[in-house]
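Data block below; observations after.
Right, chain A next:
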Amino acid sequence: MSWYYMVLLFALIVLSFSAVLVFIRIIVGPSLPDRVIAFDLIGTITIGMIALYSLITGLTSYLDAAIILSLILFLGAVAFAYYMKKSHKAKK
Partner candidate 1 sequence: MENELLLVLLIPLLGGIISLFFWMDVKRQKIVFLISTIAMTLAAINLMRSVLENEVITLQSAGWDAPFGISLVADYLSTFMVLLTGIMGLAVGIYSMGDMDRARMRFGFFPLMSFLLFSVSGAFLSGDIFNLYVWFEIMLISSFVLMALGNTKAQLEGAIKYVTLNIMASIFFLAGIGVLYGLTGTLNMADIALRIHSVPDEGLITLAAVFFFIAFGVKSAVFPLFSWLPASYHTPPVAITAIFAALLTKVGVYAFIRFFTLIFTHESPFLDNLLIFTAATTMFIGVLGAAAQMEFRKILSVHIISQIGYLIMGLAIGTKLAITGVVYFIIHIVFVKTNLFLISGIVNRLKGSYELKKLGGVYHTYPFLALLFVISAFSLAGFPPLSGFWAKFALVKAGLVGDAYFLVLVALATGFLTLYSMSKIWNEVFWKKKPEEETNLEIETLKKERGVINRQVLLPVIAITVLSVGVAIWAEPIFYFAEMTAEQLLNPEIYIVNVLGMAQ
Partner candidate 2 sequence: MNSVILSAGIRVLIPLFFLFSLYLLFRGHNAPGGGFVAGLVASTGFALYAINYGAERTRRRFKLKPIFLIALGLLLAVVSGLIPIIAGETYKTGLWLEEIEIPIMGKPGTPILFDIGVYLLVGGTVLKIIFSLWEE
């Protein structure tokens, strides 16, 4: 267990607690956009965690998953925006 490993582990733990914090926002809301943004942030944090994990294990192939996540996260936000727009119109 090198000090570097400990740092990474620590970083990973910090990230997972960050995820918990953001998670609280998803639960609390109050509005849908709040949740969407928080959700997006959780995705971003996951990217960071995957990167750290690939450092911990020394396996770079995990980064591919992170790439995909970074590409696709945004789709969720766009879809939610689409939803809000549609349901807003429908309400009118």
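A word on the picks: all candidates are chains of the complex that A comes from, given by their letters.
In this section, a residue touches a chain if its C-beta (ideal position, glycine included) is under 8 Å from a C-beta of that chain, and two chains touch if they have at least 3 such contacts; residues count from 1.
The shown structure was predicted, so the numbers you read here are calculated from the model rather than taken from an experiment.
With chain A as reference and 1 or 2 as options, the touching candidate in the complex turns out to be 2.
Residues 61, 64-65, 67-68, 71-72, 75, 78-79, 81-82, 85 of chain A touch candidate 2 in their complex.
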